[in-house]
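Heads up, this is only part of the complex; the chains shown haven't been moved.
A and B are the chain letters, set down in written order, and residue numbers restart from 1 in every chain.
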Amino acid sequence: MINVGIAGSTGYTGIELVHLLQRHPHAQIVWITSENSAGKPLSEVHAVPWNYTLITLEEAYGRATEVDVVFLCLPHGQSITAARTFAEAGLAVIDLSADFRLDSADAYRRWYGLEHTAPELLGCFVYGLCEVNRERLRGARLVAVPGCYPTTVNLGLYPLAKAGWLGERVIVDSKSGVSGAGRTAKLPYLFVEANENMTPYNIGYRHRHIAEMELVLNGVAPNGGCHFTFSPHLLPANRGILSTMYVRVPAGVTETQIRNLYAEAYAGEPFIHLLPAGQQATLRHTVYTNRCAISITADHPGDPACRDFIIVCTEDNLIKGASGQAIQCMNIAFGLDETAGLL
Amino acid sequence: MINVGIAGSTGYTGIELVHLLQRHPHAQIVWITSENSAGKPLSEVHAVPWNYTLITLEEAYGRATEVDVVFLCLPHGQSITAARTFAEAGLAVIDLSADFRLDSADAYRRWYGLEHTAPELLGCFVYGLCEVNRERLRGARLVAVPGCYPTTVNLGLYPLAKAGWLGERVIVDSKSGVSGAGRTAKLPYLFVEANENMTPYNIGYRHRHIAEMELVLNGVAPNGGCHFTFSPHLLPANRGILSTMYVRVPAGVTETQIRNLYAEAYAGEPFIHLLPAGQQATLRHTVYTNRCAISITADHPGDPACRDFIIVCTEDNLIKGASGQAIQCMNIAFGLDETAGLL
């Protein structure tokens, strides 16, 4: 039985992690922290029956020896200190923030506008995109869980990128449920503002999640960098991300070749659902699961020479896009069945 | 053409008032205030194209002579000073807050927990429930617009109360869209919290809106007070209130008599929609309109001696429950066609 600590439980990813770990056969939660609600039972903060009593991060440091692994569900910028402290105490650290996803302090400064205070640790974290980095995750002690949007984009385009078929520019039009904005009381996320509405934000080459797309997809592409136009939209739903991606493959590459490429790349993957030709991936395929669903469509139905394709990839942003993938990372890192607690 | 000022435009009732007055044939908006956004165009605060520039309440006092009537969309407790200032400047005042709805400083203190600072004005305001107080509203200069919940309850039960058929206790189970909670960034009103959820709050004999039910319905009842059990619930919808009301009428009163009573009471009313037997009032009957819809159902289908009835009354909480009724009040007070701008 793996003993787990959760740092930062009052947001949506924190509580989702609690939900998922409750049913994990080989892990149990020992403590949970919350800066604002320390001393209260978790059931006062979320509509749950469990009577975990919340503790402070400070207290958690003192109780580090009680756990084997700590999940950090802290805001960007606040994970660094916690990660270092727990790592030095010998714990495995699985960080759901962006603090250790990028590969340099420069990149972190450019996209997050913050000076990284533990740049020496950046290279020590494995980027926890399980289907891509599985081997590196085995036995890993420090894991950076990917962002929600990049998981759909990276899993949706990885086979193309690796084959060198991604082209020079990809347009990613993403739609995210409101839980992606976090559990903070801000006007745009009020029910009345978001319901019966749709809002584009940070569209173009602006959103910090682009960094993770470049890192993963341009990192693996044999033929140089691809430019990502990434347009997120706020969707009136609690959960789920649907990314519609427009790519141009090299001349001569056929739809059949692309389908075979994906089928091979994801053969045996328990959490990748490739839709057959003619079916589209929807949010419903993935919400409340740890799966990604992927569908592939040629732009022009009758044209065998068509080079433009539309890849749709969906996920539950709180599960595969955050807490589920974090548990999947733990399962791999600790040598458990990768699907434990996730089916 | 009536010149209108609006004090407090950034909430949901304020902006609804702007929307409705835009299409009013005999009224035009001259100025609009906002404490937090003064100096900005309204289009920065709401998704509207109009370029009204917001002013402070202070500035509005200085520009009182430019308008004939001011609508106060201020929080409870803040209307009192504004009402007095504008009234002294000779303006008609239509107050959408609760500050002048009750008939005594005692009642105000009991239900709102505040000391009323202009108790001498309490008796000067007409309670703007148009279908009930129409005659008193003609020529009125000071109007207190009814609360959203009480409008459904008072219009839904008025004929019964006046006939002395209301009984000793009424159970009111109300469901309100989230805009009823106002445009304030609080956790329970976040999309993710309210969507796919339903929450009872202040149920029983607790909610301050009970005061208006007692005032109107017990005020008119020939045979003494009725106890109101009032249970509001937060509904995952932007707009609309549906109140399901359980009443016991005196022995011998039949369904036909009740239907006739309502038909007579509301004959010719442009904004009361009585549903025929067998149909239920729904939110859809009233949202985005200034109407109330009312349906009447005997508890026991086969029993002619049945004394228990279920009255359902619906409205758009921002229109008939607030800004629409406010305009209806203005129309009556200024001698205009009562439906002007409201169809």
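Structural remarks
Just so it is clear, a residue touches a chain if its C-beta (ideal position, glycine included) is under 8 Å from a C-beta of that chain, and two chains touch if they have at least 3 such contacts.
Small disclaimer: the values here were computed from a predicted structure and weren't measured.
Shown chains number 2; the total number of identical copies in the complete complex of this file is 4.
The working rule: only the chains that are shown with their structure count from here on.
Here the spacing of subunit A and subunit B, counted between their Cα centres, is 46 Å. Residues of subunit A that touch subunit B in their complex: 12, 177-179, 183, 185-187, 189-196, 236-238.
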